[in-house]
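Note that one protein chain is taken out, while the other chains of the complex remain in position.
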Amino acid sequence: MTQGIYEIRSNVKIARDVYEMVLSGDTSAITAPGQFLNIKIEGLYLRRPISICDWDAETITILYKVVGEGTEKMADMTAGGKLDILVGLGNGFDMNFAGERPLLVGGGVGTPPMYGLCKRLVAMGKKPIVILGYASAEDVLYEAKFLEMGVDVRIATVDGTRGVKGFVTHAMDGLDYTYFYACGPIPMLKALSDASNTSGELSFEERMGCGFGACMGCTCKTKYGNKRICRDGPVLKKEEVIW
Amino acid sequence: MTQGIYEIRSNVKIARDVYEMVLSGDTSAITAPGQFLNIKIEGLYLRRPISICDWDAETITILYKVVGEGTEKMADMTAGGKLDILVGLGNGFDMNFAGERPLLVGGGVGTPPMYGLCKRLVAMGKKPIVILGYASAEDVLYEAKFLEMGVDVRIATVDGTRGVKGFVTHAMDGLDYTYFYACGPIPMLKALSDASNTSGELSFEERMGCGFGACMGCTCKTKYGNKRICRDGPVLKKEEVIW
Amino acid sequence: MVNTKVNLCGIEIDNPVIPASGTFGFGYEFAELYDINCLGTFSFKGTTKDPRFGNPTPRIAECPEGMLNAVGLQNPGVEAVISEEIPKLQKVFHKPVMANVSGFSKEEYVYTCEKIDAVDSVGWIEVNISCPNVHGGGMSFGTSAEAAGEITKAVRAVTKKPLIIKLSPNVTDIVSIAKACEAEGADAVSLINTLMGMRIDLRRKKPIIANKTGGYSGPAIKPVAIRMVYQVYDAVKIPIVGMGGIATAEDVLEMMLAGATAVEVGAANLVNPFASRDIIHDLPRVMEKYGVKNLTDIIGAAH
Partner (left out) sequence: MVNTKVNLCGIEIDNPVIPASGTFGFGYEFAELYDINCLGTFSFKGTTKDPRFGNPTPRIAECPEGMLNAVGLQNPGVEAVISEEIPKLQKVFHKPVMANVSGFSKEEYVYTCEKIDAVDSVGWIEVNISCPNVHGGGMSFGTSAEAAGEITKAVRAVTKKPLIIKLSPNVTDIVSIAKACEAEGADAVSLINTLMGMRIDLRRKKPIIANKTGGYSGPAIKPVAIRMVYQVYDAVKIPIVGMGGIATAEDVLEMMLAGATAVEVGAANLVNPFASRDIIHDLPRVMEKYGVKNLTDIIGAAH
């Protein structure tokens, strides 16, 4: 983890209530896809944790949905603005277990970490299958960017306005995959975990105090003992999760 | 009183710890020199009352000394910034009593309201005598601007580095004047009031809650009953002050 | 169309927004700024038997998201309030007003309430047993259930008007105090008064406020207020007027979800003189955003 001041390069709306923000600054603390940032927002006391979508040597990309005071303020920010951010928080996904055909499942704003993960798995020569689930067509995120990587992308929408009608699990039928990675709402994670026939990793959310393991605000019970979502997670193994 | 958003035209240091800020916006609520503004500063709860130095149809000039959190934040502000301000607060000086040769006395950051008052008295054809008192030469405010008006200006400094060594009352000896107006620290106001041989008006300071007479935070006792410095003042008549 | 009306002790008010005592004078300063008849009602400046200057200055200090005040019940006394202030108030406000009463003995409370009871334009009497800024004064009545009950019983005997007892948060158990007020005939309780606080001036190395301590108000005390309203709602059947840091229409909803039938807006009026009006104007939008058709429906809905 590092603390630093990051400059906003761009901040644009890319789907219903969802914005893409590109930040520039030190990215050396990021060690794995699935990690997150904790952003100090003027006028709010607690930092706001946001998953990392992608990063390179000098920029970090995040996608966030406007759901409350913090993200409302973020949506109003403009290029050139500066933010105090803790970078490289959490464990992230372990790509060593991916196998040849890992399944990546993102639900709603669970999509962003799947993008950074997919990019790196492709770079490793893997052949990921990507399933993305949303409420409706206007919520779909980064479809073109996934397709650019040449991976198999399937979309599910609850109202059927894009892709398969239903949940991500409805787009899984008959798929052959070696491992899975998932991020999204808890009901999706549970359904996926139940439906899967391989091992896998799931990224969880919780209200956090600090984001770096000090306050015990986000602890959950697992089969291997208490874990802090912010530090021992946000990624847990399928086998340790207590639903 | 009006509430409005004002734009900062300039904000420059003009003496030790003292800044001049020019604001543009609606000035129609200002009815007399000696009134004040109440400025909302991001990150602070209470507004900060600052006396009006001068104004015209579209700008207001204030001089303020950096003495705490609020004025520290103001000193960092730059042209183009916007401020939420209550304008035209307090009673201000009554120029009807000035006579031909009114004495204007400003101590430290009590100087600014004397400038706007002097300008208007000169425009009325009066011949004001101005005495300004400071700790030291580097604290002197607006001397050239007073001289530009062609008025008699006398400076007193406690350390004798400019003008008369001592307090403003030491610069008063033998002066012939018709009335007085004063703004500055309480000991100065009292000494002046005691030394004066005419009637006069004195502008007081107090920690304020609202600045417009609602909270009773700044009440003082006078010979004519309780007065709210923010609304019934900040200017009191010599005859009503209880020292 | 949303419905912002609520019923406070038998009187229907257009909306639950009530400027709090001590932040709105007798209304006429604000009437110069906007038509104050948009308010549900307002609670006028705390009135005592005798005229009071209050505490020496400084009476005010800046705090994080709030302020301290130690005005100390400055008011012209109940006779002058009735003969001078209320007539001026009635020229600009045409709804029932809430009278706020304080005292230094049971007899004083009774005296003042009896006088106020005779004023037609007063819709409710809010009895402040919780002012933290008067030494040996109202605060001591607000910090024990017995004393609170005793004052309630005494003033209940002299007025048929809806009686609201204003409670102090500076206590171990606000629930027992609220219950004592209910048991002795209060029609409602209002809470919270200010939290007792202090700031020290690093330059002078002395408390900023002449009275040393002051009452802390502003958004900083809202979480304490929400908690206490929530707890009291569980324990009493009478309505609660919730206050403490209310500054937005969202705050009104939060306080009502906790259990308030109406809310008072205090310090916000001092930093934004249009605050109460702005909250009222914004209420319908915020109600729609959170799917609230009738404000009455959400009273205590978070339980």
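Each chain gets a letter, A, B and C, in the order it is written, and its residues are counted from 1.
Keep in mind that, in the parts below, a residue touches a chain if its C-beta (ideal position, glycine included) is under 8 Å from a C-beta of that chain, and two chains touch if they have at least 3 such contacts.
Note that the structure is predicted; figures quoted are calculated from it, not measured.
A.B. asks: Among the chains present, which touch the one that was left out?
C.D. replies: Within the full complex, the chain not displayed touches A, C.
A.B. asks: Using the touch definition from the top, which of C:V71, C:M98 or C:I298 touches the missing chain?
C.D. replies: Of all options in C:V71, C:M98 or C:I298, contact with the hidden chain holds for C:I298.
A.B. asks: I'm checking contacts with the chain that's been left out. Which of A:G163, A:G213 or A:G233 qualifies?
C.D. replies: Hidden-chain contact among the options goes to A:G213.
A.B. asks: Looking at the whole complex, which of C:V97, C:L257 or C:L295 touches the chain that is not displayed?
C.D. replies: C:L257
A.B. asks: Among C:T143, C:T159, C:N193 or C:N272, which residue is in touch with the absent chain?
C.D. replies: For the chain that is not drawn, the touching residue is C:T143.
A.B. asks: Name every residue on subunit C in touch with the hidden partner chain.
C.D. replies: 63-66, 68, 143-144, 170-172, 195-200, 202-203, 205-207, 212-213, 216, 218-224, 226-227, 230, 245, 250, 253-254, 257-258, 290, 298, 301-302
A.B. asks: For review purposes, identify every residue of subunit A that touches the missing chain, sorted by number.
C.D. replies: 1, 3, 40, 44-47, 69-70, 86, 206-210, 212-221, 226, 231
In this section, only the chains that are shown with their structure count from here on.
A.B. asks: With chain centres set to the mean of the C-alpha atoms, which chain is at the far end from subunit A?
C.D. replies: Centroid comparison gives B as the farthest chain from subunit A.
A.B. asks: In whole angstrom, how far does the Cα centroid of subunit B sit from the Cα centroid of subunit C?
C.D. replies: So the centroids are 36 Å from each other.
A.B. asks: Between subunit A and subunit C, tell me the centre distance in angstrom, where each centre is the average of that chain's C-alpha atoms.
C.D. replies: For subunit A versus subunit C, the centre distance works out to 47 Å.
A.B. asks: What is the distance in Å between the mean C-alpha positions of subunit A and subunit B?
C.D. replies: The mean C-alpha positions of subunit A and subunit B differ by 58 Å.
A.B. asks: For subunit C, which residues are shared contacts with two or more other chains?
C.D. replies: Answer for subunit C, listing residues that touch two or more other chains: there are none.
A.B. asks: Spell out, as numbers or ranges, the residues of subunit B touching 2 or more other chains.
C.D. replies: In subunit B, nothing touches at least two other chains.
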